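Below: the structure, in C-alpha cells.
As you look at this complex, bear in mind that one protein chain is not there, while each of the others sits in place.
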Amino acid sequence: MMHQLVHFGDTFLMWKEGPMIWGSDVLIGLTSVGIVFFLLYFKKVKWLWTEWLTTVDHKKIGIMYILAALLMLFRGGTDALLMRSQLAFPNEHFLTAQHYDQIFTTHGTIMILFMAMPFVIGLMNIAVPLMIGARDVAFPYLNAISFWMFFFGAMLFNLSFVLGGSPDGGWTSYPPYVEQMFDPGPGENYYIMGLQIAGIGTIATGVNFLVTILKMRAPGMTLMKMPMFVWSILITSALILFAFPALTVVLAQLLIDRVAGAHFFTTTGGGMPMMYINEFWIWGHPEVYIVILPAFGVFSEVVSTFASKRLFGYSAMVASMVGITVLSFGVWVHHFFTMGAGAAVNSFFGISTMAIAIPTGVKVFNWLSTMWKGRIRFTLPMMWTSAFIPCFVLGGGVTGVMLAVAPADYQFHNSYFLIAHFHYTLIGGTVFGMLAGLTYWWPKMFGFQLDERRGRWAFWWFVIGFNVCFLPQFLLGMMGMTRRMYTYPTGLGWWIPNLISTVGGFMMGVGFLLLVYQIVWSILHQQKDLTGDPWDARTLEWSLPSPAPEYNFARTPVIHGRDEWWYIKRGKFKQEFVEPDIRPIHMPNSTGRPFLLALCMFLVGFGFVFEWYVFVALGLAGVLALMIRRSFEFDYYHYIPALEIRQTEEALGRL
Amino acid sequence: MQTTRIGKLFIVALVPLLTLTGCGAKIPVLQPKGPVGHEELRLIVFPLILMTCVALIVFALFAWIMIKYRAKPDNADYVPPETDGHSLLETVWTVIPILIVVAIAIPTTIVTFRLQKPPGSAGNGPTAGAAAKSASSQASKQTLVIYVASSEWKWLFSYPQLGIETVNYLDIPAGQPVDFQLTAIGPMNSFWIPALGGMEMDMPGEDLGLWLEADKPGTYIGRSAQYSGSGFAHMSFNVTAKSPVDFQQWVSNIKENSPQLTTAKYEQLLKPSQVGAMSFSGDINPNNYNGSKEMTGMPGISSGMPIPGTVGNSSAAGSSSSTS
Partner (left out) sequence: MASIAQETSSMHEHDVPLELTTEDGSLRILGFWIFLAAEVILFSCLFATYIVMHGMTSGGPTSKALYDVPGFTLETFFLLTSSFTCGIATYEMRRGNKRGVIAWMLITIAFGLGFLGLEIKEFVTDALAGATMQRSGFLSAFFTLVGTHGLHVTMGIFWMASVVIQIAIRGIDTMTSRKMFIVGLYWHFLDVVWIFIFTVVYLTGKVL
C-alpha cells in the first residue's frame, strides 16, 4: 500500500521533480483552501451558484471570461519570467531542459488559447448585445456552455503541471516529436484535450455571435449602421466558424495516433507529419486574425470616442476587414517556408502574406484620419490605443513584410527575430487592444471607474518594459539564436541582449502587478459612474445605466444612423422606441446544466489524458444525458414583470 | 504627457544602440560569408528600408496629430468636423502600399527561384560512381553533395562522393557550392548555418535540398532551428570551410586514419544520445533509414549539462582531424 502511494506520488504527482513542483502544489493547495474558506465564511456559496455558475447573462459571462483571461495572463507571464530568468545569463541550468521545454509550451498555449481568446470573447460578450440594442445573445444557454467548456479546458491544461507533467512539444506541438514514440506520457494528451474542449466552446461562440449580429439588431440598424466593433466581431465569428473545425480535426487525429496507435503523423506505417503542419496552420493563421480583428474593432471605437469625431472611412474599414479575413485563409504556408514546398508555392504565399499589409495599412491611415482635426483626450483607453499604433506598425507591418519575403524567412524562421515579430503583434496588437477595451468598458460592466493615475503607472511600466524586452530580440535572431533554446553558450555575444530582454520582461511583470493594484484600488475607492456615459461616447451601450440592468434595454430602441447615441445627445436624432410603454420582458432561466456539461467534458478529457476509459465513458454518458434533458425542456423562460422593470428604471433615474 | 511620450520613444530607440555596443561584430545574418547569405541579406535590407520609410511617415504623422489635436482646457468648445471619408486620400493610401508590395514581390519571386539550385549547375546529384570519388572531383564549381541526417540530438554528415562520414562537425571546401540533402531519422530538425545562408528542415521520410557555399576559408557555427526534444539546444556543430588543397588533405586523412563506419555502429549512433565529434571512413545513406521500422526510438533524456567535447558549447573546433 505504502509502496503504491509512493509510486503514485512519483509518477503522477512528480514529487521527485523538485522544489518548483512542491512549491506549486503548496500554492495550489493553499489557494484552493483559501477559496473554500472564503466562500464558507462569508456564506457566499449560494451566491456563487445562483449569480455566477448558473448564469446565462452575457454580461456576467463576459466578466467571467475576462477574469479568467487575467488569471491566465498571470500564469503565462510567470512562465515567461521563469524563461527570461534562465536566459538572463549564459549556461544557466536552474531549469532543466525538460522543465524549460514544458514552460515554453505552456506559456505559448496559455497566452494564445487561454488568455487572448477568452479576453476577446469576454469583450464580445459584454459589448456586442449592448451595442446592437439586444437583450442578450441569440443562444444564452449555448453561451454559458461556451464559457464553461473554455473554463474546464483551461483547468485541465493547467492541471498538467502538478499531475502527470505538462506538454513539452511547443504550443505548435509538431509531430513526429509529439507522437508516442518520442514523447510518451500524459503531457501531450493534456495539450490535445485542453484545446479540444475549449475549441468546441469557441465554435459555439462563433455560431452564437453570427446569429446574434445578423438577426438581433434593433430596428433601423442596418449592417452599415452598426458600430465598427460589432463589424469586427461579425467577421471574427465567421473566421472562428471556418478555422476552428480544422483544429478540431487535427487534434483528434493526433489523439487517435497517440491513444489508438494510428498512423496519421508517425514516422512509420505511412504517416505524414507534414500533413499535421498544414492542417495546424490552416487553423493557426486565421487564429491570429481572430485575436487581432476584435482589437482593431476596439481601436475604432476608442479612437472615435476620444477624438470626439466619427470614424473616418467606415466603408473602407469594413472592406479592409473583409479583405484581411479572406486573405488570411490563403497565407498559411508562410509558417513553414523552410519545409521544402518549392519556389512556386513559397513565392505565391509570400506575396499573399505581403498583400495583407495593404488592408491593414488602410485601417491605420483611417484611424489617423479620425484623430486628425479631432479633440483627442488621452484617457487610458486612448493611451493603450496610442501605444498600439507604433508597436503594431513596427512589429506587424515592417517585420511582418520582411518575414513574408521567403528567402529572408529562410534566415529568420524559428529565430528570435520571429519571436520578436509575433510578440509585437500579439502584445502590441491584441493585449493592448484588450486592455484598451477593458478600461473603456469597465464602467459599463461594474458601475464605477478605474483609477486613471494608477492605470498610467501600469501603462508606462508595461509598455516601456515590453519594448525593452522585445526590441533586442530582433537583434538576437540575426545573431543566430533560435527559439526554444533552454540555455545558450558564452562567446557568441548573446548575453547582453538577453540580459536587457530579461530586464524588460520584469518591467512588464511590474506593469502587470500595477494593473492588478489599479483594479483593487479602484474597487476599494469606488468612483461611481452615475450617468452611464462617463466618456461622452457615441454608441448605444452608453445610453444605458452603469452597470446595465439584467434585461439591458427596458424598451427596444429604434435606430436612425451610425453613432445613434451621440446624435441623440446632440439633438439630431430623436430617441424612439419600438414599444410605446414598458412591457414584461422575456428572459431565459439560469441553469446549472452548462456547468455540469462542461464538467462532464472535463471528465472525458481527463480520461483520455491518462487513457482511463472509464472516465471517458462516464463523461460522455453525462453529456448525452444532459443534452437529452435539454432537448425535452420546453419551459426555460420567465417574464420580468413590467412593474419590476419600471421600478428598476426609476431607481436608476431613467424615468 | 507629450514630453514623456517623446521620452519613451527615445528610450525605445536607445535600446538597439546599447545592444549593438555590447556584442562586437557577431551578427551572422548581417555579415554573410557566402553567396546564398548575401542574396538573402539583400532581400532583408531592401524591404526593411522600404517599410521603414512607410513606418517613419506613419510615426511622424501620428506624433504630429497627437500633439496638434490634443484636448486642452482652451479648446474645450471646439467641435470636430464630421468627416466621413476622402476618396482621393483613400485611393492614394491604398495604391501606394500595393505598389510597395509589388516592388518587394518581384525580387522575392526571382530570388526564391534562383536559390533553388547553385548557379550553373544542371542538377549535380549524388553519383556514387567511382568517377565522382576520384581526385578530379575537386574541379571548381562542381557541387559537393553531403547527406545530412539529424538524429536525436546529433548530426550525421555523409559525403557519398568521397566515402567518408562525420558526426557533429562539417568540413567543406571554400568557393565550391555544397548541396545538402536533408533528412531526419526521428523527429524533425532544421539545418541552419546562419553565416552562410538560410535554413531548411530535415524531416523523416523526406529528402529536402539546400545549397550553400562559403566564399573563403573560415569557421562558422551551425545549429538546429527546429525544436526536437530536450537535447535540441545542444545540436550545434562547427563548420570549417577549407581551401581545396586543405580539404583534400583532410579527406585523405580521414580515409586513412578513421575507423570504418559499420551498420552496427551507425545504428548505435541513431539511439537518443549526445556524442562528441567523430569521423569515419565509409559512409551510409541515411535515406535507407528514415521512416524505417528499424527505428526503435525510446526517447532519451539529455542530462542538460554540456558534455565535455560536445561541439558548440565552446567556439573551439572539436574535430578529430587536425588540418585547418
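Order as written gives the chain letters A and B; numbering starts at 1 within each chain.
Heads up, the rule we're going with is that contacts are C-beta pairs under 8 Å (C-beta built on N, C-alpha and C of every residue); 3 or more make two chains touch, one makes a residue touch a chain.
All figures in this text were calculated on a predicted structure; none of them were measured in a lab.
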item	value
Contact list for the unshown chain, restricted to visible chains	A
Option from A:G164, A:G271 or A:G374 whose C-beta touches the chain left out	A:G271
Which residue of A:L82, A:I203, A:L311 or A:I582 touches the chain not shown here	A:I203
Of A:V211, A:L513 or A:A642, the residue in touch with the unshown chain	A:V211
Residue among A:V249, A:V520, A:A621 or A:L643 touching the omitted chain	A:V249
Chain A residues touching the omitted chain (full complex)	138-139, 203, 206-208, 210-211, 214-216, 241-246, 248-250, 252-253, 256-257, 260-264, 266, 268-272, 275, 279, 282, 586, 624, 628, 631-632, 634-635, 637
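Operating definition for what follows: only the chains that are shown with their structure count from here on.
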item	value
Inter-centroid spacing, chain B versus chain A (mean Cα positions, whole Å)	33
Touching residues on chain A, where the partner in the complex is chain B	91, 93, 96-98, 101, 168-170, 174, 176-177, 181-184, 267-268, 272-274, 307-310, 312-316, 336, 338-340, 342-343, 346-347, 350-351, 354-355, 357-358, 361-362, 364-365, 368-369, 371-378, 386, 389-390, 393-394, 397-398, 401-402, 404-415, 460, 463-464, 467-468, 471-472, 474-475, 477-480, 482-489, 491-497, 500
Chain B - residues contacting chain A, complex	1, 4-5, 8-9, 11-12, 15-16, 18-20, 22-24, 26-30, 37, 39-40, 43-44, 47-48, 51-52, 54-55, 58-59, 61-62, 65-66, 69-71, 75, 78-86, 89-90, 93-94, 97-98, 101, 104-105, 108-109, 111-113, 115-116, 152, 186-188, 190, 192, 194-195, 197-201, 203-206, 208-209, 221, 223-233, 290-293, 295, 297, 299, 301-302, 304-306, 312-315
